[in-house]
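Structure record follows, encoded as structure tokens.
In this view, the complex is presented without one of its protein chains, the others remaining in place.
Letters A and B name the chains as they come in the text, with residue numbers starting at 1 for each one.
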Amino acid sequence: MSKAIPHGDIGRPASVVTEGSRVRWLLIGTAIAFLALFLVLPLVTVFVQAFAKGWEAYLAAFTEQDAHAAIRLTLIVAAIAVPFNVVFGIMASWAIAKFEFAGKNLLVTLIDLPFSVSPVVSGLIYVLVFGAQGLIGPWLIEHDIQIIFAVPGIVLATIFVTFPFVARQLIPLMQEQGTAEEEAALTLGASGWHAFRTVTLPNIRWGLLYSVLLCNARAMGEFGAVSVVSGHIRGLTNTLPLHVEILYNEYNFVASFAVASLLAGLALVTLAVKSGLEWRYSADIAAGARGH
Amino acid sequence: MAQSLRPRRRFRQPSVIPGFGLTLGYTLTCLGVIVLLPLAALVTRASGLGLSGIWDVATDPRVASALRVSFGVSLLAALTASVFGFLIAWVLTRYTFPGRKIVDAVVDLPFALPTAVAGIALASLYAPNGLVGAQLAKFGIEAAYTPVGIYIAMVFIGLPFAVRTVQPLIVEIDREIEEASATLGATRLHTLVRVVLPPLIPAVLTGFALAFARGVGEYGSIIFIAGNLPYVSEIAPLLIVIKLSEFDYGGACAIATIMLGISFVTLLAINLIQAWSRRRFGYV
Partner (left out) sequence: MTGSTAIRVENLSKTFDTAAVLHDFTLDVRAGELLALLGPSGSGKTTLLRIIAGLDFPDAGRIVFGAEDATKLPVQQRAVGFVFQHYALFKHMSVADNIAYGLNARKRSERPAKAEITRRVGDLLDLIKLSGFADRYPSQLSGGQRQRIALARALAVEPRVLLLDEPFGALDAQVRKDLRRWLREIHDRTGQTTIFVTHDQDEALELSDRVAVLDKGRLEQVGTPDEVQEAPVSATVLKFLGDTIEVEAIAQAGEVRVDGQLTPVVAPAGLVGPVKLYARPWQLQFAEADRAHLHGTVRSSYRTQGRQRIEVDRPGGKTVVVEASDTARLAAGLPVGLRIVGGHVFPN
């Protein structure tokens, strides 16, 4: 009745809580193959296509005025949207994590709301408020203020889609850390602001950096919402992703992929720094890392 | 002893920590201006149409077809993402192999890669003369410009949700539970099916719902590969854009409202799943 079971490698006993090594390698192989096909291959394609006609063609894509304008606009939008959401995220997580009050769960759900709204709908709602036919559209036209099909609209739509990023990362983190340290600081005579700067902020800095990174990636890469509010005016209201679309639709593939490679590079840097943060400071960011 | 002994329900529990008024006020203002007010504009506009108005738009053949494509394909894609997402999460947490950390990082690629970039990359890969498209063509499968292309883009976009919702729970599985099952004579397969899997089901469902919701709303990564043929491979978000460009705000609002409604139902479902799981297993 005794069937011999494999003892595993020398010094590595066969564990009873894992699958046989053949099954294990089959599953690992399947997982890697799936990821390679669905995730890695598209990424590689971006760079392959971008360099399909060599360096010169690649670089030519960035000499255009429109490309410069798109890069500039993308940076401006991110430079407004990200700090806005950092301030909002810190404020919201302070209120939510450090205090007990009625309706807190509802507030958290509402902050999360933009995540479950289609990007296109996110753009649409701003058109409905600020557009020519929108709620305050006529008033805006009267005062010669342009929001839709202009930079303010793009900024607003970007803030909307990245709205939950920082808050949702910081809330669980601050909740986990509780209020004891801040209370200790206050009993030692620190002001609230001082306690925040010297006690709270150091505790959340890695989580904050982590969320800023993801927020920035999304802000620079947002397509659907921005596409709806931008009006695609070349040189004026085109961000990098919109520029990619225009070039692609003009069959200017090399230029399109060249600009896309810039964004893909940003994504890779984001992933690398994000993973680095996770490996080194996993405990400091873990509370907020469930889902995005 | 002038105070009443009956505990008074109050809005906020007392605390010595300062800044409640400021931070909550700021939070509510931002939330109101950025999120709630614009969403209210949509709701106002949609309620102007009335239920019958929305119904009229929804039953328009082109719209109905787009909604069917968006929801149907997203369902299939979320299913695929859930199955492979579970497998990937399992492999990443339970096995050690060279490059595991890199593979783990790769999973987040769809979170980080702008959707338009993913869109043109998928389109060029799956085009009839593309690297993968040419192979598929040999088997008579057309991916680009058909619902198959939409499906591929939705799997791409949904996968990280499926992986990242189950992964932390697989990490938390108590090995002793599996050992207990083994000492009681259960085969490995029996242990997996009866002991390991059931507590993970709520997380798998949550991941599925998230991937589904994301797929339904997705725009950028789909429109390039989909070909956007009306009645075949046109998705609902694109139809909103089209209606907007035709200045048909009512039509756009009606489709948006339907999609928003589905999002809320999905969100509600997720919350119910998690509440149920907390009651049953004591954790999410």
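The rule we apply is simple: contacts are C-beta pairs under 8 Å (C-beta built on N, C-alpha and C of every residue); 3 or more make two chains touch, one makes a residue touch a chain.
Note that this is a predicted model, so its numbers are computed, not measured.
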{"item": "Which displayed chains the unshown chain touches", "value": "A, B"}
{"item": "Option touching the unshown chain, where B:180, B:229 or B:272 are the choices", "value": "B:180"}
{"item": "Identified contact with the non-displayed chain, of B:17, B:195, B:232 or B:269", "value": "B:195"}
{"item": "Residue numbers in chain B that touch the chain omitted from display", "value": "174, 176-177, 179-187, 190, 194-195, 198-199, 280-282"}
{"item": "Interface with the undisplayed chain - residues on chain A", "value": "1-5, 7-8, 11, 13-14, 16"}
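By our rule, only the chains that are shown with their structure count from here on.
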{"item": "Inter-centroid spacing, chain B versus chain A (mean Cα positions, whole Å)", "value": "15"}
{"item": "Chain A - residues contacting chain B, complex", "value": "16-20, 24, 27-28, 30-32, 34-35, 37-43, 45-46, 49, 88, 91-92, 94-96, 98-102, 107, 109-111, 113-114, 116-121, 124-129, 131, 133-135, 156, 159-160, 163, 179, 182-183, 186, 191-192, 196, 214, 217, 220-224, 227-228, 240-242, 244-245, 248, 253, 256-257, 260, 263-264, 267-268, 270-272, 274-275, 279, 289-292"}
{"item": "Chain B - residues contacting chain A, complex", "value": "11-13, 15-20, 22-24, 26-28, 30-31, 34-39, 41-42, 44-45, 84, 87-88, 90-92, 94-95, 97, 101, 103-125, 131-132, 152, 155-156, 159-161, 164-165, 168, 175, 178-179, 182, 188, 210, 213, 216-220, 224, 237-238, 240-241, 244, 247, 249, 252-253, 256, 259-260, 263-264, 266-267"}
